[in-house]
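Could you have a look at this structure, given as structure tokens, before my questions?
For this view, one protein chain was removed and the others were kept in their places.
Order of writing sets the labels: A, B, C, D, E, F, G, H and I. Residues in every chain begin at 1.
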Amino acid sequence: MLFHVEMTVNIPHDIPKEEVERMKVLEREQAHELQRTGQWRHLWRIAGRFANVSIFDVASPQALHDILSNLPLFPFMEIKVMPLCRHPSSIRDDDT
Amino acid sequence: MLFHVEMTVNIPHDIPKEEVERMKVLEREQAHELQRTGQWRHLWRIAGRFANVSIFDVASPQALHDILSNLPLFPFMEIKVMPLCRHPSSIRDDDT
Amino acid sequence: MLFHVEMTVNIPHDIPKEEVERMKVLEREQAHELQRTGQWRHLWRIAGRFANVSIFDVASPQALHDILSNLPLFPFMEIKVMPLCRHPSSIRDDDT
Amino acid sequence: MLFHVEMTVNIPHDIPKEEVERMKVLEREQAHELQRTGQWRHLWRIAGRFANVSIFDVASPQALHDILSNLPLFPFMEIKVMPLCRHPSSIRDDDT
Amino acid sequence: MLFHVEMTVNIPHDIPKEEVERMKVLEREQAHELQRTGQWRHLWRIAGRFANVSIFDVASPQALHDILSNLPLFPFMEIKVMPLCRHPSSIRDDDT
Amino acid sequence: MLFHVEMTVNIPHDIPKEEVERMKVLEREQAHELQRTGQWRHLWRIAGRFANVSIFDVASPQALHDILSNLPLFPFMEIKVMPLCRHPSSIRDDDT
Amino acid sequence: MLFHVEMTVNIPHDIPKEEVERMKVLEREQAHELQRTGQWRHLWRIAGRFANVSIFDVASPQALHDILSNLPLFPFMEIKVMPLCRHPSSIRDDDT
Amino acid sequence: MLFHVEMTVNIPHDIPKEEVERMKVLEREQAHELQRTGQWRHLWRIAGRFANVSIFDVASPQALHDILSNLPLFPFMEIKVMPLCRHPSSIRDDDT
Amino acid sequence: MLFHVEMTVNIPHDIPKEEVERMKVLEREQAHELQRTGQWRHLWRIAGRFANVSIFDVASPQALHDILSNLPLFPFMEIKVMPLCRHPSSIRDDDT
Partner (left out) sequence: MLFHVEMTVNIPHDIPKEEVERMKVLEREQAHELQRTGQWRHLWRIAGRFANVSIFDVASPQALHDILSNLPLFPFMEIKVMPLCRHPSSIRDDDT
């Protein structure tokens, strides 16, 4: 099932740069892997902000939470979740 | 280019039902046509609300405005627009 | 799966009382039926407001939306949805 | 009587990890004990957030405050409380 | 037990004046009676607004809801409820 | 004259505990003294929050400000003030 | 004593123009009279809005409420009140 | 001097279409004239909304208010005003 | 021309007290000087908050910004600015 997730990242300025870089590298690896498995179906940058809009396709809210709460930057993210369903006017096969 | 659009519909209760139905039919036809041309790339219902999340792929903000402002339900919508761009961690070809 | 739903009802004052009563009776019947099937797992009144907090146990966001959007008072409700999952500190069998 | 409580946790990043772990262990123990006594009736994780939704069944607002303000993570929580009562459409014996 | 209630009244301008007056008279009678029984312990006007701050002393959230939802102006009120308890620094006998 | 004051306390976690305790002791002493003089007429804890609702009976806004700004925890409080007056439906002698 | 009052006017469009004009004339007369008595000490238009910022010099919150609630446009105003006092850096005699 | 103005238009649906059209024609004429005199320096549509962002170059807040409050759609606009001044990093002659 | 300015001060608790005192002394001196020149026309404390409401009479938004941004506490202030103009119901000579 589909969930719309908006993540905004706020990293405190007094965290050492190497630590931030290390987290970002891990974050990217996890994002790559989750896109490959199809669970992180879409991922866009919101122009002008350190934030993204994502569509997740997961088996349950539990699966969604496990993914999000294990992201390295999770402690520094504000996250908004909205469950999605098929729109009656949609004609796309893959919007479900 | 891509725009993230969230539309929430509030139709005043004193508009005749036939008029509402007529607008919804037209709205659906336009949504179908715009999906076929590829401009309305994604369209999802937000569960529990008379609202949708959409991704538009258009040539300019002007093209986006022309599409949205010509929707039959435009006068009754609250619309939020966010420009999107490619996320550095995305591996999908079609998230651009 | 579980969803937390908060519904606040605002019925315009110029809808005839009989019509409002008719909708409330239907609303109650649907609530009873959905509680019997187990989909509407919990239902509480928020003290001092024409509003409720509910826990739904449904198969998908689509099932949740179909239930909510078919409630007779849906056009007059503001609805907030949050997907829930098991809390690591919970010891109850039925909070999943 | 029943209270709906939403707790969102924000732990400052410069608190030592061992201290955080120690607080979380204590928090879990208290949550277990309060569930066993029946005062913490329901406890759910909100998917995607370090937050929970809880239903407390306590003798008074004073009892609720004593419980919440003694949680080890209380100083780092934003807490919203809503008193609940029986919904006229509820058919469950235990939603009171 | 004590509840802090803030009520803001918004009466639509197209309700006939006699009807509004009739509701206000009933409202006042109920307020008088509830003050006499001790359930509506304090009642103040907020300067400059058609609103009040009240302290209710009732047996339960259910009792509070029954009182508030039966006020004639309830359909036109925005109501905020906060449960209160004794403050550790209070020295008054009647702030409990 | 009466003022409704809601104080929410947020003490930064890196202030030494002894300093916090010292401030709380002083705060309590001042609260006691101001209750004895009748200026701090009511004082309630808001259940579940490090916050209070208070009713002050003072000679002027200046007197109110002098009291509040001299509280030891004032630098860490968010304070909301509303002037109150007699409600036309009140029957209590001491709600003025 | 001084109160800062911001009034924003929203007149429903279906009130007859003559009725609106009649109210505005009365409103102006009362404003003139209250300025002459010194109770409405300052009155400014907020540029670009049907709103004003005012400073009232009255004997009590009760006096303030009586003035504001008797303004002809009171039912159509959103009003925010803040009690003022002398600023320690002020050197003006008449800012008290 | 320069003012940043954001105008959002909300026309009630029960105003006759001809009346709305009449107002829009007048609005456009005034906008044209004010652009010719240089007072309405910039005018952009916000994509996806019945709203605009404008830069006014006027002699005073009074002049700004006189212009805005005489627009035919003024009664149906929400207007936000921010005074602007030269940015120290600007190199444009006409951003003053 | 007149501007309404609301300044709320939030000084981080880890700035040394002497530094804060030094800034406050400078702030007061500048406030005195600007009141003497007539640019800072009114200055009131908002009761219960470390905040003020001020009326400035300056030649332009640029002049206003130069004054505000040179205040010693400017880095720690949240500032809201509203341009004012004469109210049609004002009878005071000096509210312009």
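Quick note on the criterion: a residue touches a chain if its C-beta (ideal position, glycine included) is under 8 Å from a C-beta of that chain, and two chains touch if they have at least 3 such contacts.
All values reported here derive from a predicted model rather than from experimental measurement.
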Identify the residues of subunit A touching the omitted chain, counting contacts across the whole complex.
-> 11, 13-14, 45, 47-50
Where does subunit B touch the missing chain, residue by residue?
-> 1-3, 60-62, 64-65, 81-86
In the full complex, which bits of subunit I touch the chain not displayed? Write them out.
-> 3, 5, 12, 14-15, 61-62, 64-65, 68-69, 74-76, 79-81
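Going forward, only the chains that are shown with their structure count from here on.
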Hey, what chains does subunit A share as contacts with subunit E?
-> C, D
Higher C-beta contact count, B-H or G-I?
-> G-I
Where subunit B and subunit I are represented by their mean Cα positions, the distance between them in whole Å | 45
Whole-Å distance, subunit B centre to subunit F centre, using C-alpha means?
-> 50
Contacts with two or more other chains, residues of subunit E listed in rising order | 2-3, 14, 45, 47-48, 61-62, 64-65, 81-86
Pairs of chains, among all present, that meet the touch criterion | A-B, A-C, A-D, B-C, B-H, C-D, C-E, D-E, D-F, E-F, E-G, F-G, F-I, G-H, G-I, H-I
